[in-house]
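Missing here: one protein chain of the complex. Every other protein chain is in place.
Just so it is clear, A and B label the chains in written order, and each chain counts residues from 1 on its own.
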Amino acid sequence: MIEAYLMHLAILIFIYLLLAISLQISMGFTGLFNLGHIAFYCIGAYVSALLALNGFPFWLSFISAGISALVFGFFIALPTNKLKDDYLALATLAFTFVIYAIALNWTSLTRGPLGLPGIPRPSLFGISFSSNLSFLFLTAFVTLASLFIIKRIVDSPFGKVLEAIRDDETAARVLGKNVFKMKSYALAISAFFAGIAGSLYAYYITFIDPSSFTLLQLIPVLTIVIIGGLASLKGTIIATILIVLLPEPLRFIGFPSSIVGPMRQIIYALILLLILIYKPKGFYGKVELG
Amino acid sequence: MLKIKNLKKYFGGVKAVDGCSFEVKKNTITALIGPNGAGKSTVFNLISGILKADDGKIVFNGREITNEKPEKISSLGISRLFQQTRLFNNLTVKENLNLALEQEDTKFWKNFFGKVKLNRGKEKKIDEILKLVNMEKFKNRLARELSYGQKRLVEIARAILKPHKLLMLDEPVAGVNPKLRKEIAKILKKLNKEGDTILLIEHDMNFTLKIADEVIVMDNGKVIAKGKPKEIKNNPKVIEAYLGETKK
Partner (left out) sequence: MIAMQLLINSLIAGAIYALVASGFSLIYSTTKIIHFAHGAIIAISAYFLYFLYSILGLNFGFAVILTIIFSAIAGYFSDFLIYKPLRKRKASSIMLLIASVALLILIESIILILFGADVKTIGFIKIAKGIEIFSAIITPLQIFIIVSSIALLLFLFIFMKKTKIGKAMRAVADNKEIAEVVGISSEKIFAYAFIIGSFIAGIASILVGLEQNIEPMMGTNLMIKGFTGAIIGGIGNVPGAILGSFLLGFAENFGIWFLPSGYKDAIAFIILLIFLLFKPEEILGIKKESKK
């Protein structure tokens, strides 16, 4: 029993880590306050779920999730290009609401609030990942591979341009960098990884509905990114483990699960507020927000 | 090399640049001077493409660049120093300079597959320029850890390092100590001898009149005088413009 529980936590840690490091690309490295990150997660999850339920193989549904999210990432880059900080945040937040509303109302596709149940566990190269242990290996592999890829990107000169854009967009343009293209890439790459995180989530829980993709889900991810520190991959890893594990003791104190959920949110919201007031750079952050 | 024809920029009712025309000849050091609020930095911003002109033309090496995007203008060979420091604060000095050198860093796939490397050629250029401004020790320091004067030097280095045909410097020695000013004057003269064309805005008259080949004076958004430093020094219109400012 204990192993099943630990494996579950581990899987969650890997999925949240993937969500958090993908947000770091746009927010921490490029300085784009994309509060609409969960929308990409949602798109990835639904695309994967729909393809899986219609018999498409895992590898196709997984990649499609990433690519669909990526396309949306590119798509919102144009209208948000000139927006500054908090207006970008608000616009991307509004984007999350729109995606949520579509998921809720396009019932012929998504079954609305009823959600999509019965998503089969993935199978790849003939191996079926139906046991939680095997799924843990799959998730760990995907997340660690993504971490490797993202680290490669941010350490390269391309990554330095992203950081330059965060620090001073005009100076970057005057040095000849095509800032609009770079921002689009940042949002698209960020979206891609959020999309595949959504895919993993759908395959793991085997059921998705719009309520998993609201502002509430953004809070832990945002808290992780800020606590760990903007633009710090190392900090993100530590913060993810901390944030996922921190509210777990609540289960053992004997609170009913209807209370545990909101208590987790309270803990996250409080941590976020305290960090913003007292340690806005987080543990390993290079910069403060804005 | 650079021709400005009847340039105009209005901010609401304020005529920041009101029919400004001048020329920067190749291989000269040209100084753009004038009292505060004359519109000099605005002209720089118009040339760089950061602001859109309301009227007029800007021609660089025979090509019209009015209202083009900053990155395009930059790639045509204009390198620019700003009045306020615009270093990338959370990057190191070396990274700041490398961004000026790198031409391939916005290519995602090339970078991902590792074909863009800080090769020895680039490293050498960075070391050379740091030596020139006496900042080798700070190569791996974060830009935000530097003092104002040090930041200015790194920025000048960055502007020089960026491949260019025209170097535009907005107040390169403002707030910099006299000894350093002399150093920078030397550097600019050296660059000019090596073939660079420089356009600079500066309030320090000594600095300007010592190194400039040609001086253009602006007041109230217009050019009121042009000529060699000696002529400008004694030009009554120029004196009035500056005196008028102190009277205000």
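Side notes on the structure shown:
One rule holds in what follows: a residue touches a chain if its C-beta (ideal position, glycine included) is under 8 Å from a C-beta of that chain, and two chains touch if they have at least 3 such contacts.
Predicted model, so just to flag it, every value in this text is computed and none were measured.
Note that the absent chain touches A when the full complex is taken as a whole. Across the entire complex, the residue among A:Ile63, A:Leu90 or A:Ile241 in touch with the chain not shown is A:Leu90. Remark: the omitted chain is touched by one listed residue; of A:Leu144, A:Leu245 or A:Leu270 this is A:Leu270.
By the touch definition given at the top, chain A reaches the unshown chain through residues 33, 35, 79-80, 82-83, 85-87, 89-91, 94-95, 97-98, 101-102, 104-105, 107, 112, 215-216, 219, 222, 226, 258-259, 261-263, 265-266, 268-270, 272-273, 276-277, 280, 288-290.
The working rule: only the chains that are shown with their structure count from here on.
Averaged C-alpha coordinates put the centre of chain A at 42 Å from the centre of chain B. On the side of chain B, the complex with chain A involves touching residues 48, 50, 69-71, 74-75, 80, 82, 86-91, 95, 98-100, 102-108, 111-112, 114, 116, 118, 158, 162.
The touching residues of chain A, counted against chain B in their complex, run 149, 152-153, 156-161, 163-164, 166-168, 170-179, 181-182, 185, 231, 286-287.
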